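All protein chains but one are shown at their positions in the complex.
A, B, C, D, E, F and G are the chain letters, set down in written order, and residue numbers restart from 1 in every chain.
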């Protein structure tokens, strides 16, 4: 929903990328973690054959009120993990909206001036901390850092509960998550 | 339709009996013959599994106007060829209506006083002229004699055209038909 | 071995399958018409030739035939 | 008998069935990612061992392989 | 004038189809429309056509799909349960925009029900028993002659709108024999050349499909079909207005019930009751305007159906509260007699003072 | 309060069914409801139930028939084309008065269409896509939690009225994950002892049938079913009235569209536009009276659907011309955004001055 | 004298609606006898077809479903899964089992569903008055093959036993006829084996019964049983196609 249109806690985000980049995963994780904080949440995936091989996306809404539309025509934030996703969702981002792009795959810059865009070399970062597969967690860390919509603890618990995450997996993912937080804090000091 | 309710030529009749007694046949013949006299006609059978073994009936309407209802709740005339049919249709006959019963099979008399009932030993009559199977034609002859709704010639032509009747078959049936006419003329002189 | 049969006219439809099945030729189609307006099968065994073999009953589609047999025949119930 | 093959990277999905099919082991999965974001098959035949047998093409689900053979080999078109 | 033939409604429909150029029929037996099947099996080979008894109604409707896509004039027929089985296929045919004629000789339902006349498949026929937004064009004859004429028309409408057309009758309509004539069918020719599948010789290949995974594309397709149908709504409303002009009460009825109502009207008129009949011939498109006009002129309405109340909803939509819509019905295979209708009209007269 | 679980609508429905005592599920895969199938295949064996993947939707609905007749709580599910294939069976189940729950997660149609959300099977669900006079009870949840509650309710209603109940959702509803709780299901017990088939031990044998060849007998059956349904019409109307009281404009919408409308309403309210939502929860019986009341109080109505106009007819029937019924729709799998609904409301505001 | 043959108890003492000479009557009787002999009446559920035998339940004194055309196996499956201890059987004509219900027929066998099917093959559609069945013989006349069935347009008759026997889930598959006392005895044996197969939980059992339809064959009952022997049994050989491994 558009900024300033409602009071209280409210965030929505579309996450998009190749199938296999773990977008669905971090979307669910975000929603679940927020739910554990007693917030209202919805998670809605794109579905169908286009997921196979092609790109996939999901939309997460978090609010302290009952959620109306789980479908977001003009999202407040967008996380994109590849070029086609940038093409698809950059135009839909609302003014002042947050664009988080994984620059390990997204090769062009944004053309919009009215948004807050951050390009994050998520795969490189994730590699550096030992697990390239956790690039998605880097992006989630960045998103959570920018919005503050859930706590790190909730994410940690979410990983454990929702995905029955094994100890090492948990640690590796949380490490990546924190790198994402760090990246944002360092590069975009404006963020709360 | 009820007597006196419409002007012009109009007759309706329900014919009922065992499957195999040739009721459908004479019904079609009557309708076809009347059609050939440029009258409007409808013929409608009872249909479905009850026809197998059980009783069957058909309704014929002849008129010089377009025919509305082909289904006749209270018929002007009823031809019954067995007891169940008498039970079924005697009560439905309208006041002053014509009941023609084949007394070779119908074993009880009518209980109604307000109708014109004639009991015709059609099988015996047909046997006498050499073809018991033509009992139906005896009944048709009686009906035509009572109502004058079609000419004998039309019936003759109808038999030929509709059923491609062979010469002998034709003759035998017309003979039975005439016996039916005769029976009525003799026994019920009131009939026109 | 002697036997006899009873035909239930309420059920018989006069199909005559029993007539053809009886090895002793003891069944025939009756002249009269039953209540259900069929010509039923008729058991005619003046000479007591019926063995109670039950073949008529075996082929009767209308289960109209009851078969009796002399005790000494000792035939199992079919 | 000598031959060679050409792999169309627009079609190849990197399934590696050809890699397994090549009797001369001349195919391998490339390090690089194609436009369609697969690691395509790569034809590596420095010693010219390819016979143009076409087995790789036979099993390729994406019709990504074109096979050439020396004229003198005179092999029929498959 | 052609010669009159004495035919049952089912046979008349079959013969009319053949005279309209139908050369392919796929069907599965079911009472009370077996005579269509049987007549086709006898007649089609005579005219070089193909009769095929399908293994089921599901197969029959898709054989119809195949033949229609191949460019043939094709028909199938069934009765209520069989038509229910065809709902997926009907939706597909409408989606693929293939012309064909489907006959439903309705019988009592739901379930196996009975084999006697019914009109309880009205909603299924007119609102879409299958999934998705589509509509059949639905024609409801009330005499055998009209069955002939409407069957011929049905093939033309199917071609004109590339849409399946349903002939909606009932057991009575199918079994009843009446004199019929076969006028030469309208010589309308609709070019099918542009879309039929007959081998991609000297032309780009063609496709008949209904899958559009991209929602905006499917939406466009849906809207295109809708706009085509709205053309039909404009052009193809058919009805009979029988003694309506001076009537105080107008009976709304179609098919068998309508002709029974005519008898009631004749009798009532002789009694001095001013009653008429507005008879929808096309059930889709429905003559909403005509009913609206009736309502606006202050006439009372009595809808009579062999269903628990289906067409009456369309009548209500049409009159929009402007007059009272009375309703009378018999169901389960019971055909209302003209005497019942007569009584109902008199009730309405009394109630309205 | 039970613990919140984070579940997709499809899974929530499946789990709710199980918690409501459903131990038998027969179905055939189709997007976008495969998760119901899959969840059932995993969970039912855990609770001693039976999951069976049928060879088709036709078989699935008749397996459901068989299990319902045997006295079990049973469910099947599918999406639009599959539901079309079930129409004959649904008519039979209604005719045989067997309780069961049928889920339709609607997708774009007609034909194969697409797999994205749609509401174009409204007529099929509410007016009867099968033959004969019958009605499903139809419930349309708009959140996963409501899907849970209505699924549990559905089993009770099915038993109470001995009638099939349909849960009508769409792809969004099925795929979307939300927190849900599973309240203990209502402890309503409906004695099935009197009619189920489980072997004629120490009692006269029983019959489950739908054939009544004698029209008057079938008519009686039809009327009995109708009178039972009219009870449901009296008792089971469910709806949500959201900010309707002081509204000038009332949106009529159900399911996914309704929740999207709620967002539009929140935004509009902040802008000072007095708009509300009347959300039918039961589509059959339809909240006619509630819409009539809205109309009588002079509010404008805007119906929004993912169909080319189906529920809007019921709204029109309800308001009977007493207010203008505006209509907005997206079809083919396109989900209307709250921004579009917002725009439409503003248009209505402008038009009505 | 002792009664050596009388009406089986599971059969209501009523006249049937079948035509004179129709095989359905014999087959009903055999099923009833088997039910009586196995003493399973109180745990038997019958599923009647759509076809001439739709009124089966007027004759058999057991719990009964009336199915939709062709769907009896699906209904039987639903019932059996709920009550595995019951004996569930379908009774189906050739239109029902071999045309509209082909998929249900194949798959109930493929699943090895523990039910029994009595499949009455009379080479015609009886109830709808004489249309071609999938089992109608080449050359045979019907109301939809007025010139006799031609394989070029109407295809070949389907042999269901041969098909079902290919499926591992089918435990007992046999074809019998009721055209003569000897065949009736055989038929009963097969029906009994089929029910026993189910009771023993071995899998699906199918008995195809060649059955005369004098009415729609336009023959006398006697001509019709001869036609079963002389024509039908040639194309549809009698015998057991599959028997449970353990005896």
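Here is the rule we go by: a contact is a pair of C-beta atoms (placed from the backbone, for glycine too) under 8 Å apart; a residue touches a chain by one contact, two chains touch by 3 or more.
Remember, predicted model here, so these are calculated numbers, not experimental data.
Chemist: Which listed residue (F:6, F:28, F:254 or F:338) would be found touching the missing chain in the intact complex?
Modeler: Candidates F:6, F:28, F:254 or F:338; residue touching the omitted chain: F:28.
Chemist: Pick out which of E:6, E:39 or E:92 touches the chain that's been left out of the picture.
Modeler: If we include the chain that is not displayed, E:92 is the one touching it.
Chemist: Out of G:134, G:181 or G:221, which touches the unshown chain?
Modeler: G:134
Chemist: Considering the whole complex, which of G:41, G:159, G:175 or G:242 touches the chain not shown?
Modeler: G:159
Chemist: Just to verify: which one of G:112, G:146 or G:244 makes contact with the chain not shown?
Modeler: Only one of G:112, G:146 or G:244 touches the chain omitted from view, namely G:112.
Chemist: Footprint of the hidden chain on chain D, which residues?
Modeler: So the residues of chain D touching the unseen chain are 2-4, 10-11, 13-17, 20-21, 36, 38, 52, 54-55, 57-63, 65-71, 75, 77-78.
Chemist: Go through chain F and note every residue touching the omitted chain.
Modeler: Interface residues of chain F facing the absent chain: 28-31, 34, 37-38, 41-42, 45, 50-53, 55-57, 81, 111-112.
Chemist: Tell me which stretches of chain E touch the chain missing from the display.
Modeler: Against the missing chain, chain E presents residues 24, 26, 50, 52, 54-56, 58-60, 62-72, 74, 88-89, 92, 197-202, 205-211.
One rule holds in what follows: only the chains that are shown with their structure count from here on.
Chemist: Report the inter-centroid distance (CA atoms only) between chain E and chain F in whole Å.
Modeler: 29
Chemist: So, what's the distance in Å between the C-alpha centres of chain G and chain C?
Modeler: Computed from C-alpha means, the inter-chain centre distance equals 26 Å.
Chemist: So what's the Cα centroid distance for chain A and chain D, whole Å?
Modeler: Between these chains, centre-to-centre, one finds 41 Å.
Chemist: Scan chain G for residues touching two or more other chains and write them down.
Modeler: Only 19, 54, 66, 68, 127 qualify.
Chemist: Using the touch definition from the top, which residues of chain B touch two or more other chains?
Modeler: 48-49, in rising order.
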